[in-house]
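The other protein chains are all here in position, but one chain of the complex has been omitted.
Letters are used for the chains, namely A and B, taken in the order the chains are written, and counting of residues starts over at 1 for each.
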Amino acid sequence: MPDKHFHTKKHDVWLPYRFSAGPVFERFFEGLKAGKILGNRCPRCERVLVPARTFCPRCYVDMGQWVEVSQEGRLVTWTMSTEPFFGMRTDLPYVAGLIHLDGTNCNFMHLLGGFETMDIEAVRERLKGSVRVRAVWREEREGDMLDIKYFEAAD
Amino acid sequence: MMRRVAIVEVALSPAGESADNYLDQVYRVCREVLDKAGITREDVGTVVSASSDVFHGGVSCANAYYWDSGAAFLKNGTRQDGESLLAFSYAVMRILTGHYDTALVLGLCKGSENPDNDMITHFFTDPFYQRPLGLNETVAAGLQMRAYLEHSGTTEEQCARVVVKNLGNALRNPNAHRKGRLDVDTVLRSPKVMDPLKELECAPKSEGFVALLLASEDKAKKLTKRPVWFRGFGSSMDFFYLGDRDMGSGVLAQAAKRAYDMAGIRDPVKEIHVAEVTEPYAFQELLWYEGLGFCGPGEGGKFLDTGATAPEGSLPVNPSGGVLAANPYVSRGLCRLAEVTLQIRGQAGERQVDREVETGLAHGTHGFAGQFHAVAVVGA
Partner (left out) sequence: MITRDKKGNPILEAEARIPYELALGPTVHRFFEGFKQRKILGTRCHACGRVLVPARSFCPRCFVDMNEWVEVSQEGRVLSWAVTNYEYFGMPTKPPFIQSLILLGGTDCGFMHLIGGVDLSDVDRVGRIVKTGMTVRAVWRESRTGCIMDIQHFAPVD
């Protein structure tokens, strides 16, 4: 933060939290540990949502059957930053996308990677049109969204 | 017949960094609005404030911290977190109950001393599924912008033109935080912060202390010669996860329809004379044109190109410079309403639009990529 020309008091807030995962989220993360992407199906609209949810946000009923979904899909939209920002746990460049995994009925947010360049124009060229992507896993998995390293281009 | 409610006075702080402390700034706008209306704190029936204190202030719970400043002594001060226009709707409802003749509505945000909005909005995310991926509001906007460009055929130049218009408008707004005579190339050449979003297309982090005094019909006629009447309000909430949404203008059309129905508006393009919308990212102004029914789906860029939304156009949008010129994150919706009120009263100074203004619209949005929208219609 730049120095201010008037009198201020620096004040840091530090807040620790422990979020309960609950059984549904826990099972999803157990799936990631095992190298699986788990969704579940709504008994009413029959959509498969991923990551797994406790209830269907559209129908407002409990989700039903668990489904292991495809690790491949179509890139729907993406954005990219070459500047670090707070909350980033990965190396630059940061490329995030919404991915329509095959057999599911929503878009799954994750990172994109495996690119050869940090140049935005080259990435734009690479991700133009309909791009299929596939999950790349970390060797060491611990039950975390980043157990999937990123999605790479599959074609 | 339903009671009528009017905005009788407004006070709005400058959006640039101030050396005053938060409590003093709250007091200043409240004092100003009471003095303008010629009433005392004791004459105020109820107070509703909009603020988000833990992150946008570093104080918890500021709903206790700032009530002395907010003229709430001996009253039922209530705080609203989220979209600040909701504070306006709650105050209107309180007067409509018949229990109060006046209500003070406050929007409070001292952006200059807060961490970056990206840092704060990172904490809006689901800690399990989203936070590890670094999601924040700008990432969501980048995803939304690319989807919009690709689906609608809107160009990056058209998005940049929103910045040119709004920061140009801000030259006439002494309260604006960011202003300038720019051209499209300058916007397009500014650093790509979250491709396809450029730096100049993202709103700054500003201060915004705003106070609106509301009154019932009888009381309003005693307090001012120029009441601005509440005519309609509508809001709507989309799903939380980005992957569950269409990433377009979302639920805005529904929020707008609710407001238009209440206000008896059939053709917004003809019946709305000025609009102030919340566009923290330039392309969103074009998306919101569509959601508000100012043009058809995918036609936001073309509508801008007609010049209709320029200050001299038929439906000026953001003559103040909008949120791109001043972005007090948690009070920006109420700041839009204060600007519209000034336009209807003919008190907007140099930024007063050319056309006659009887009816105006204020829009607010909260949450990523327009998860929540609120629309207020007010008129002379």
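Assume a residue touches a chain if its C-beta (ideal position, glycine included) is under 8 Å from a C-beta of that chain, and two chains touch if they have at least 3 such contacts.
Everything numeric in this text was worked out from a predicted model, so none of it was measured.
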| item | value |
| --- | --- |
| Residue touching the undisplayed chain, where the options are B:Tyr90, B:Phe128 or B:Phe239 | B:Phe128 |
| Missing-partner contacts on subunit B, residue numbers | 18-24, 27, 31, 40-41, 55, 58, 68-69, 71, 73, 110, 112-115, 119-120, 123, 127-128, 131 |
| Residue ranges of subunit A at the interface with the undisplayed chain | 1, 4, 6-23, 25-26, 29, 142-144 |
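What we mean here is this: only the chains that are shown with their structure count from here on.
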| item | value |
| --- | --- |
| Averaged-CA centre spacing for the pair subunit B and subunit A, given as whole angstrom | 30 |
| Contact footprint of subunit A on subunit B as seen in their complex | 17, 19, 54, 58, 113, 115-116, 118-119, 122, 127-136, 138-139, 141-147, 150, 191-197, 239-244, 247 |
| Sites on subunit A touched by subunit B in the complex | 4-8, 11, 13, 17, 19, 21, 25, 29, 49, 51, 57-58, 76-83, 85-90, 94, 96-98, 106-111, 120, 123-124, 144-146 |
